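All protein chains but one are shown at their positions in the complex.
What follows is subunit A.
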Amino acid sequence: MIRHLITLMWNRKRANGLLIVEIFLAFVVLFSVGSVGVYTWRNYQTPLGFDYQDVWEIDLNPGTQPRAEQFGTLQRILQRLRSTPGIVSVSRSVSNTPFAFSENSTTLDTGEGTPQGYGDVYDADAELPEVMGLRIVAGRWFDRRDDAVSRRPPVVITELMQRALFPDGQSAIGKTVRASLGKPEEFQVIGVSGPYRAGGELSEPRPGFFLYVSPQDTARAMQVLLVRVRPGAGAALEKRITNDVRAINASWEMGVNPLPTQRLAQLKVNLAPPVILGMVCIFLIVNVALGLFGVLWLNISRRRGEIGVRRAMGATAGNISLQVLGEILVLTTFGLGLGLLVAAQFPLLGVMGVQTGVYLTAMLLAAGLLYLLATVCALYPSRLAAGIQPAVALREE
């Protein structure tokens, strides 16, 4: 029966060419939008690794104050913030704070020709886990002991980085790793942390590591602070810190950005393209569905004679329905086959550097949706066909 249908449709491939091309294009659209959707959804499902509620990011701008005096002012600002009621803890940071549309990335390795881990690099001080609720999985976080100048500066890497650098499952604690940050440097791993995806929920989960900023560091992490506040703190506290900073030095400017607000702003920007793509895709698919339905319907009324003969020869209503449905499913398969040839190039060529799993899921989704679509579109025409009475249809000839 199926072979018979395939032969039938294959013989009419020229007449159905346009329909096949349409199904092919619909598949390509569904596949590409599906890939974006699956990719976004997978990222969204991965844990962030930190808690952004009640955390504020503070931008400081020293203005015209001479560079040599800036560290002193920063020390006083930190002291004042830590003693302000309503503030739980304060951490010095650099511009790549969570949801900030800013990233620093580089490659870590353990020596020539060893596995590499490419990912985010964060500057962090001893307070960061407390402020952000970062989880330490093994070893320890930075503390007093790291202030002493040692031969190799300490580094904390994330679990993903550990897996990238040591694929055989060893622990990274105590190992030496190399990073090229301007100049090649060696670091000693003192701890392994959970994920820290400052890029936000929709960013690709990737390895990361933290470099230590000691309280005496006068070169780095001078202009951005992360502050955990007590739940419910609002404009009153914000105004108070702004005034305090201005009182310490009038040339300093500061801006306060609560992380939940930053997160929403970032989500809005990052979600817009997939949502717009999704809406366009829905329109295109509805369009294809209506078109398919229309063509099938018109075809049935042109094939009354043929169906009448089949009914007269003993085919049941079910047989006729199945034939109509089968024909469109075979056509869909032709279009799908072409589409899969195109779609398979993406994982094969590794375009965009997205995991193969994303493409495979998108292919399955797209194929499933298309079959569903074809079936739904054929339901009414097939019932129409099944309802044709041979006596009436054959009389018309």
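In this section, contacts are C-beta pairs under 8 Å (C-beta built on N, C-alpha and C of every residue); 3 or more make two chains touch, one makes a residue touch a chain; residues count from 1.
Everything that follows uses one rule, which is that contacts and distances are computed from a predicted model.
One chain of the assembly is not displayed; among "Acetolactate synthase", "Formate hydrogenlyase", "ABC transporter permease" or "Cytochrome b/b6 domain-containing protein", its UniProt protein name is "ABC transporter permease".
Within the full complex, the residue among A:I6, A:L81 or A:V295 touching the omitted chain is A:V295.
Within the set A:S102, A:N287 or A:Q345, the residue that contacts the chain not displayed is A:N287. Taking the complete complex into account, A:A272 is the one of A:L8, A:I136 or A:A272 that touches the chain left out. Taking the whole complex into account, subunit A touches the unshown chain at residues 15, 18-19, 21-22, 25-26, 29, 61, 63-64, 234-236, 238-239, 242-243, 246, 251, 253, 255-256, 268, 272, 280, 283-284, 286-288, 290-291, 293-295, 298-299, 302.
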